[in-house]
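Only a single protein chain was left out; the remaining protein chains are all shown in position.
What follows is chain A.
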């Protein structure tokens, strides 16, 4: 996959590039953040010796010690709740939730305390906790291992929510999230952990809470985040062979949403297809749909269409190919939009 172009620092010397996976990029990003700030801690189940079940924290405990890479007891409320206390003490904890479906035991601490302490203290307390969540399906797992819970958190005031989709973003966004003074829910597309791209660690990254146009086009705007970004880029490549130019936008920030590039694009194309693995009801995609029609009502040539999972629990893995948006479903929606 083509990594998004970054704004290059013109003064840059020899670029330090390497081809890395998303998983490795996150690992390098965590390492860089820990080296830059001794207050950064990594904590979670199996993050130490094992290096995490996806090996994202591989080798960190060996290099930073058990006090900075903390293997925790098996309790998600405990992970988040103690991270809040550590943040009150001046630390910047990065919590790993092993799988999306396991975040719910920690949900109370996230929405009741993590999200609200800055507000309740009228800005006197800063709680810079990052919660990393491998999310989404496509890995043939048993239940509770393939969910898309991001909308719950985007719905909660006080939390910032982002999702990375490629190695370059993964490397920079995790560092930016750790530097952010607000709590950040950081969603990682687990079925894409092994996607590779060239990473140049010397460029200057763009802002964290910003969406980005990955592919220019004039026929239909397609917006996605996390694992479905690649699906959309693949669909755009396939559509191009038939003479259709899809504009593909990686949303990246889910709360606050950065819809400026989406509005701008829709005003040109008149058409929008939103792609997400999450069930559609009361979701990120329904929020975007509302806001685009508020802002771009007179530009729309067709209803905003969505390609998503369904309003079912995540199905047994032999059915996940039917549940997850794929290239054909995206192209089908594009066709419907154009045929309006």
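By our rule, contacts are C-beta pairs under 8 Å (C-beta built on N, C-alpha and C of every residue); 3 or more make two chains touch, one makes a residue touch a chain; residues count from 1.
Methods note: contacts and distances are computed from a predicted model.
Asker: Could you tell me which of "Protein ImuA", "Pyruvate dehydrogenase E1 component alpha subunit", "MoxR-like ATPase" or "ABC transporter permease" is the UniProt name of the chain missing from the displayed complex?
Answerer: The record names the chain that does not appear here as "Pyruvate dehydrogenase E1 component alpha subunit".
Asker: Of the listed residues A:24, A:118, A:132 or A:306, which contacts the missing chain in the full complex?
Answerer: Result: among the candidates, A:118 touches the missing chain.
Asker: Check each of A:126, A:196 or A:267 against the chain that is not shown and name the one that touches it.
Answerer: A:126
Asker: Among A:28, A:47 or A:86, which one is in touch with the chain left out?
Answerer: Only one of A:28, A:47 or A:86 touches the chain omitted from view, namely A:86.
Asker: Identify the residues of chain A touching the omitted chain, counting contacts across the whole complex.
Answerer: 67, 72-73, 75, 77-78, 80-91, 105, 108-109, 112-113, 117-126, 157-158, 160, 180-182, 256-257
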